[in-house]
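All protein chains of the complex are present and in place, except for one that has been dropped.
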Amino acid sequence: MSDRAPLLRIRDLAFQSAGAAKAEIEGLSLTVHPRDTLILLGEAGSGAGAVMRLLAQVPSSGANVSGTIQIRERPEQLLGKSTVLDVRTAYLPGPHANVLNPHENVHSQLSLVIARRLRQPKKSAAAELDLALQRLPGAPSPDALNQPPARVAPEALAAGLLAAAVAQTPELLLADDPLGELSPAQAQAFASVLKAEQERLGFALLYSAMRADAARLLGGNLVVLRSGRLIEEGPVSRLATAQSHSYTQTLFRASVPGDGAISGRAAARGEPLLRLQGVQLKRPGKSKDREKITFELRRGASLGLIGEIGSGRRSLARALLGMEPVAAGRIVFDQVDISVLSSAMMARLRRRVSFITGDDDALDPRMTIFDTVSEPLRAHLAMPRDLVAHNRDAALKRVGLAALPGSRTVATLTPFDRRRLQIARAIVSQPLLAVIDEPLHGLDAFAQSVVRDLLRNFRSNEGAAIVFITSDFGLARAFCEDGFVFKEGRIVERGTMSNLLRAPQEPHTRKLLEAVAVLPATGGADMKPVSGPAAAPVAPPTAEP
Amino acid sequence: MSGVAARTGSSRHPRMFRTIIGTAGIAGLGLIAVVVALNNVVARVSAGAVHVAPPLLAPGAGFVLGTDALGRDVMSETVHALAVSFSSAALAAAIAVFVGAFAGFAAVRMPLRLGEFVRAVSGVVRTVPALLLAVVLVALSARDFSTIAVGLAICPAIFNRSFDSAMRLARSRHAVYARASGIPGLTLLRRDLVYELRRNFLYVAGRALAAAATILATLSFLGFGAVPPHRDLGLMIAQARDSYLSAWWCAFFPALALVVFVLCARFAATDDNGDVS
Partner (left out) sequence: MWRIWLRGAAEFLGSIAGAILLLSLLVVAAQPPHGIWPFATNVLEQFLRAVAGDFGRSTATGAPAMIVAWKAFPATAQLMASGAVLALLIGIPLGFLLSAGRTLRAAAPLLQIVTAIPVFLIALALIWIALRSFHMAAPLHSRNTSLASLLNRGDWSGAWFLYLLPALTVGAAGAARLQLSLQRAADIAWAAPYRSGLRMMGLGLFDINLRFALPEIVAAMLRDLRAFVLALISAAVIVEWIFQIGGAAALFLKAAASHDWSVVSAILFLFALLVIAVGFLGDVFASLILSEEAR
């Protein structure tokens, strides 16, 4: 901890929203020093959100707030639901948090926020925003933000939100997990920029995180929260080690990328399940510019399609399932050329394909838990009712959802439960091919750890071939034997995962690897923040000097 | 195939409040149904019986709701007319909901974008108010068919709603995933019908019932609806027009019965679960 006078010190904070059954925070004490980083780490419902709301001074009507706050060296004051805090704060949400109006352009909205916070005319606020954007390395041009939020790329939106926050020259930046929904490479780049801005402007950073990755990237001090109570606090470097509370260890273990790479090569597994011969994807441009893709996925083997959002990995996945026509080439699934199949025949073939995705809308929100799991059995197999129930219950038990009432609808489930329900549905389908698409997206650390274990279990028990779509090399390493690395619609590198990890040939592959700090031999991870000494996650033989 | 869903806010009125209103509506409709079923018991004289008492007798001990210009018991006549209005409106609403909702869901699955063509035609039909459409249909057929005419006139609105809802569902991500894993189209159609029916039936049926009751009464009032001696509430009010300035009860009680009936149907419709997209 620093010897400097704290920027703010909160003691015995308790917070209960109007109508809530229990307090969101109980007896929490925090100290934030100028220029320091304090990370509030906890799963959903940990209480970090309430701290953010309180410090952002958004009135919570009917909320019950108690405790004291001391700002700089001024006398301590009692905390209430509308206590005025004499600290310049700025709020930095994540790019997927839907904090902006969907119709108005991003630049205009951010300018308005700056204008109101700095009490300036909107024109000069817009100039401040443009200046802040120019200062941020890799930030988009102001013109790129002259679009509604949906048309702005997530990394550009994140940069715009950061520029708007730093343009307010805050003393305290309240960051609501902006790294959480970025890909590892984007998160790493964003964390570097955030830390550089903190260094330049000297603000204190209070970061609310659901996963330990953010702590790993940002460093500083950590407060671990669970159900509104403080579990442990201290520097990230200490708490990330084994000497910490078991809950903290769980959170950090869940964020370790690629723990335990799979062994063995797909070649010996059996007959080919999926064969692509000279396939050209339909894309704008001349056909001679399009690459021809040829590969073979054997039964039980796994292939990683690795790249950022929009890099073309999903186009290939869609094409190989016959959901998108191809410009040229032949795709053979289970020894059948899918280009000659009628839509009805294709539907029959797809019965042996399952999806497990990070998309919370992948399941029908109106269906019950029982119906969701039973549907593939009822739709595909004329199975007796008791056998359907038996398989359904067994699958739900395997994913840990057996205790939930089967009549609950999907709409009422948490993202974690929905993800497990998708796995249960995949289990009963007994697929030949499972498409697993960013399966940990948006989950907190504990949920990620459980889903990762369930997927590992699914992979080893079901024997399905797997196409794994991810931007995280750590995950690809844990689940895939072969990998294609995508960039801007093209496959820039391909090979076995061990080769990609050991000797990446392309700078883009190296960038993705560095982002998750995957170490090829030990399977561990470097816990040092990026701003510290160079982490050297992978040392490829062809590494640039 | 993936992406983060836009998290939109939901809820309109506080849940508890909506439930009370909805329950009141359903209870009211139930009560009306009982009165209608027992109309011959509740009404002290049979329908259309004239000169049972002196004409234009004010409400009082003998005749609780008074008598009209032909000496008919207003209470008995109102109960009989309510029975006619209720049964006609229920039939018209049933036609509209069954045809409109089923056609809407089925049209989405039509090949060659035929469904979208039907939706466009229905959109054009909706440029004519349902009341005027009902008048045209009655004029084309006969006043005896006013119930069917009203059912068909309301149909385009329900068809459009069902079609749009079904289209949204067919394009939703869960449907895309289901199709990609080989779930047959028929299973998806059944899924949509069952769940939408369960979630929105009260809303659609309640609104259709209210609209049908209003249009039927208006048609009768304008002379395009019920044919005497089968008087519904609209016709009763129309026939009371000449005397209602001096004998307000002749029009007031049938009007009250009509408003309460429409209101109950509307209240029942507020207890829906909303759309799922």
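Which chain is which? They are A and B, in the order written, and residues in each are numbered from 1.
Everything below uses one rule, namely that contacts are C-beta pairs under 8 Å (C-beta built on N, C-alpha and C of every residue); 3 or more make two chains touch, one makes a residue touch a chain.
Just so you know, these numbers come straight off a predicted model, no measurement behind them.
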Among B:Val135, B:Ala205 or B:Met236, choose the residue that contacts the chain missing from this document, as touch is defined above. B:Val135
Which residue among A:Ser29, A:Ser66, A:Thr83 or A:Asn105 touches the omitted chain? A:Asn105
Which parts of chain A face the unshown chain closely enough to count as touching? 52-53, 56, 58, 90-91, 93, 97-105, 108-109, 112-113, 116-117, 146-148, 164, 168, 176
For chain B, the residues touching the chain missing from this view: 7-14, 17, 21, 120-121, 123-132, 135-136, 138-140, 210, 214, 217-218, 221-224, 234, 237, 241, 244-245, 248, 251, 255, 258-259, 262-263, 266-267, 270
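Here is the rule we use: only the chains that are shown with their structure count from here on.
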I'd like the Å distance between the centres of chain A and chain B, where a centre is the mean of that chain's Cα atoms. 49
Contact residues on chain B for chain A in the complex? 1-7, 172-175, 177-185, 187, 191, 195, 199, 276
Applying the document's contact rule, which stretches of chain A touch chain B when the two form their complex? 96, 98, 102, 181, 314, 317-318, 321, 323, 347-355, 357-367, 375-376, 378-380, 411, 429, 431, 437-438, 441-442, 469
